[in-house]
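A short write-up of the structure that comes next.
This view holds just a subset of the chains, kept in their places.
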Amino acid sequence: MPYVTVKLLEGRTDEQKRALVKEVTEAVSRTVDAPAENIVVFIEDMPKNHYGVAGTLFSDK
Amino acid sequence: MPYVTVKLLEGRTDEQKRALVKEVTEAVSRTVDAPAENIVVFIEDMPKNHYGVAGTLFSDK
Amino acid sequence: MPYVTVKLLEGRTDEQKRALVKEVTEAVSRTVDAPAENIVVFIEDMPKNHYGVAGTLFSDK
Amino acid sequence: MPYVTVKLLEGRTDEQKRALVKEVTEAVSRTVDAPAENIVVFIEDMPKNHYGVAGTLFSDK
């Protein structure tokens, strides 16, 4: 605890995901005073045809 | 804002997803008085072997 | 099925939520060809101090 | 209702998922006094490079 979920458009590299997990964990630990070893991060990839803003799929923009 | 997530059995066409995002956005905008340009829709596909009702996987029905 | 979750800033009336559930259900049913009686809608209220964009809590704007 | 989501590391067999849905449904039904036919279970597979604890991706451990 805490549990963090990050929803991203697909296409990030493993290197970016590795840095994301590391730095988000540090930010959460620092700001809410939780030990880093208890912090869990889930990454969710969104395909471009599964995400819409203002009524339009991202894949149609 | 608002943020809408629609969980569906996999297999819908892009044409159906396009219409879904458009019409759900309009329905939300109209009923809760939010500008359409602020409304976000996420679609999540569920495989048939990842969904169960009454104790039975959908893929076994 | 499908299952729809709508995350809203708190403060909408029951009348707005009633209309939201009705019209979102109709929009989903029409566009992905699912019977309305199978469609489930969850509403989640977000307090203004639990939601941030661009690094700033909504309650601070 | 109730709705149960189980997030797992990818790699379980269909036989394990079948048993999971069956036994979780029974456990929920028994403990909160809900008819099994109303209980829905969603399974979500997590890839090892989409899950981190203590700042490190599971795929790096």
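Each chain gets a letter, A, B, C and D, in the order it is written, and its residues are counted from 1.
Definition applied: a residue touches a chain if its C-beta (ideal position, glycine included) is under 8 Å from a C-beta of that chain, and two chains touch if they have at least 3 such contacts.
Since the structure is predicted, the reported quantities are computational estimates derived from the model, not experimental observations.
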item: Whole-assembly copy number, given 4 chains displayed; value: 6
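Here, only the chains that are shown with their structure count from here on.
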item: Separation of subunit A from subunit C, taking each centre as the mean of its C-alpha atoms, in whole Å; value: 22
item: Chain centre separation in whole Å, for subunit C relative to subunit B (CA means); value: 12
item: Residue list for subunit C, restricted to those that touch at least two other chains; value: 3
item: Parts of subunit B lying in touch with subunit C, wherever the complex brings them together; value: 1-9, 12, 16, 19-20, 22-24, 26-28, 30-33, 51
item: Contact set on subunit A toward subunit D in their complex; value: 14, 17-18, 21-22, 25-26, 36-45
item: Touch list for subunit B against partner subunit D, complex; value: 7, 46, 49-57, 59-60
